[in-house]
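Only a single protein chain was left out; the remaining protein chains are all shown in position.
To keep things simple, chains are lettered A, B and C as they appear, and every chain counts its residues starting from 1.
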Amino acid sequence: MDTAFFLRWIAAVTERVRADRDHLTDLDRAIGDADHGANLDRGFTAVEEALAAKPPETPSAVLTTTGTTLIRKVGGASGPLYGTLFRTLGRAVGEVPEVSQEALAEAFAQALAAVMKLGSAQEGDKTMIDALAPAVPELRTSFDAAARAALDGARATTPMRARKGRASYLGDRSIGHQDPGATSTALVIDALRAA
Amino acid sequence: MDTAFFLRWIAAVTERVRADRDHLTDLDRAIGDADHGANLDRGFTAVEEALAAKPPETPSAVLTTTGTTLIRKVGGASGPLYGTLFRTLGRAVGEVPEVSQEALAEAFAQALAAVMKLGSAQEGDKTMIDALAPAVPELRTSFDAAARAALDGARATTPMRARKGRASYLGDRSIGHQDPGATSTALVIDALRAA
Amino acid sequence: MKKLINAVGDVVPDTLRGMAAAHPSLRVDVENRIVLRAAGPTPGKVGLVSGGGSGHEPLHAGFVGYGMLDAACPGEIFTSPVPDQMIEATKAVDGGAGVLHIVKNYTGDVLNFEMAAELCAEEGAHVVSVLVDDDVAVQDSTYTAGRRGTGATLFVEKMAGALAEQGAPLEAVAAMARTVDARSRSFGVAFSACTVPAAGKPTFDLGPDEIELGIGIHGEPGRSRERFREAREIVRVAMDAIDADLPFSGDVLVMVNGMGATPLMELYVAYGEVDAYLREKGATATRCLVGDYVTSLDMAGFSITTCLLDAELTSLWDHPVETPALRWGR
Partner (left out) sequence: MKKLINAVGDVVPDTLRGMAAAHPSLRVDVENRIVLRAAGPTPGKVGLVSGGGSGHEPLHAGFVGYGMLDAACPGEIFTSPVPDQMIEATKAVDGGAGVLHIVKNYTGDVLNFEMAAELCAEEGAHVVSVLVDDDVAVQDSTYTAGRRGTGATLFVEKMAGALAEQGAPLEAVAAMARTVDARSRSFGVAFSACTVPAAGKPTFDLGPDEIELGIGIHGEPGRSRERFREAREIVRVAMDAIDADLPFSGDVLVMVNGMGATPLMELYVAYGEVDAYLREKGATATRCLVGDYVTSLDMAGFSITTCLLDAELTSLWDHPVETPALRWGR
């Protein structure tokens, strides 16, 4: 997968986030503060601009610019978390012109660890980790399998009681709602198929 | 008409005001500040207490106590206006044990003049004057006729454009609503029949 | 009706009890509904008394203290107080230099203050009354009760209060109050009606896209109902109405006042537009207040009050003030 692939991926994510913006915000209204869609839309719009302003020449540069821009523009919990995810991916793939499926899968494993460390969340805490963690091993086999795993993981957050992020303040009242961050993570993974 | 008659009259007014409280407030909501019923109810409840605490021994005392109590307890535009009405009645009937129909009518004529002077309102300004003024001449003949005239006068305020009081701020938008003060005045006059 | 109250009939006394507990600088007579400075009257100083219906908090009781009022008389909600309150207050604050009554121009306030002033005069007190009538939404003509007194009341209380504190005689303090009123104008806009507790429902109904222009401070509907617009345009309507009546020039004191349920954030957005408007007209907002000062219970909306300043008014505005709701310089 070359630089163009990663640019297509990020473009697809940007498009999906824009399309699903209100849905993500609605999910966040139920158990958060009604801004998750707006946050990611603001962030990826800035990413789009950053990538257009100074087109990166390696896969690593695409991913690092994406991560840094998200950290600089999103704020909230998702800014540092998604920012760390993409920056870790960028560091892990290294300065190469092409990234193998295996190398990408390995980079995602490192990114998952970094995000879990930053947010100190575990699987089952009803966060983006619940979509990311099951997808990572599947990335070795196929994007389709990873996308399915992420989507299933996101859906599986519905009956969970949140233990991290704003939703945790709701205690048992967080049960019965799908986590917005897990939902957007499923979208990010799913967009790999379109790239 | 003796002291007992005037006590019955004020008691009847008190009862009617209580029963029509919400209606009067609703009328005031449309073109005023939604307090006319509450104002009069508070005032006449205080009158009831004052008359019970120190039972007056003449018609004049009944009327003066009523007027003074209204001034002391109502506030708003209607406090001084109704207070002046009853105080003027009290002064005009004089310290006699019985008041003739003619003397009462004459006292009402003086009260009308006093209220018009205090509020500098004319007939047609969409105020309590529009119920009071047509009733006063009829008082010489019968309470029934006076009550009818007051009620007709109150109803006739509906198409008027207010020129005094809060309703005047609404300009043309005051048109189409019956004046709360004229409505309560019709009730005061009508209560003479029950006394 | 969800209100943070105990019982409809207890709102005013409960509010006063809360104020008494919160502000040791005030002496609150809950029974007789009079709010005084705890320190008592200042000998030789003109006393300032104001009052009006409750529901406009912090007006008036929140402006009792050094540099502003000596006493406030809160009436029932939206109902002017009764003469007894004003008479008691007048007696309590008379430091020997006479007492100024600051009266908002409403039939009820005017009549009750008039009765009080007459009775005070009969008892030998020296009382002068000034009317505040700043609301340009009301045509001042023989066909109305005259303009309403709204936001400028705060300006009058502040500047006349400063002059009184500086030792000026009653006539000068009253003249200053009239000057401030003459230089001040207001215009109000409602996004929602308010609910008088005793009435239990909103004073009017507004559709989701409607606003009322030219409202007063008692939940009355305004002069016209219009389509909701962006802040810049709504501010322009209000400022145009004021400018048409008394053109802006020079230094201007501006209050962007919330009606009770409008967030401070939105008031700052509006203030930014007011500031830009004045620049366009070649005038300058040199002093301002942004916040809830003269409210209408839980109404959403705002009002703009302006006062054309000169050096004297500016220095009276800057004079120290120490009240629950307005404080600087000490």
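Assume a residue touches a chain if its C-beta (ideal position, glycine included) is under 8 Å from a C-beta of that chain, and two chains touch if they have at least 3 such contacts.
Here the structure is a predicted model, which means the values were calculated and not measured.
J.: Any idea which of C:119, C:170, C:231 or C:246 touches the chain not displayed?
T.: Within the whole complex, the residue contacting the unshown chain is C:231.
J.: If I consider the whole complex, including the chain that's not displayed, which of A:54, A:173 or A:193 touches that chain?
T.: A:173
J.: Decide which residue listed in C:109, C:181, C:243 or C:292 touches the omitted chain of the complex.
T.: With C:109, C:181, C:243 or C:292 as choices, the missing chain is touched by C:292.
J.: List every residue of chain A that touches the chain not included in the displayed model.
T.: 25, 29, 31-35, 38-39, 42, 71-81, 118-119, 161, 163-166, 168-171, 173
J.: Quickly run down the residues of chain C that touch the omitted chain.
T.: Touch set of chain C with respect to the missing chain: 2-7, 11, 14-22, 54-55, 57-58, 62, 191-192, 208-209, 211, 228, 230-232, 234, 260-273, 275, 285, 288, 290, 292, 295, 297-298, 300, 302, 327-330.
The definition used in the following text is that only the chains that are shown with their structure count from here on.
J.: Taking each chain's centre as its mean C-alpha position, how far apart are chain B and chain C in Å?
T.: For chain B versus chain C, the centre distance works out to 31 Å.
J.: Averaged over CA atoms, how far is the centre of chain A from the centre of chain C? Could you give it in whole Å?
T.: About 54 Å separates the centre of chain A from that of chain C.
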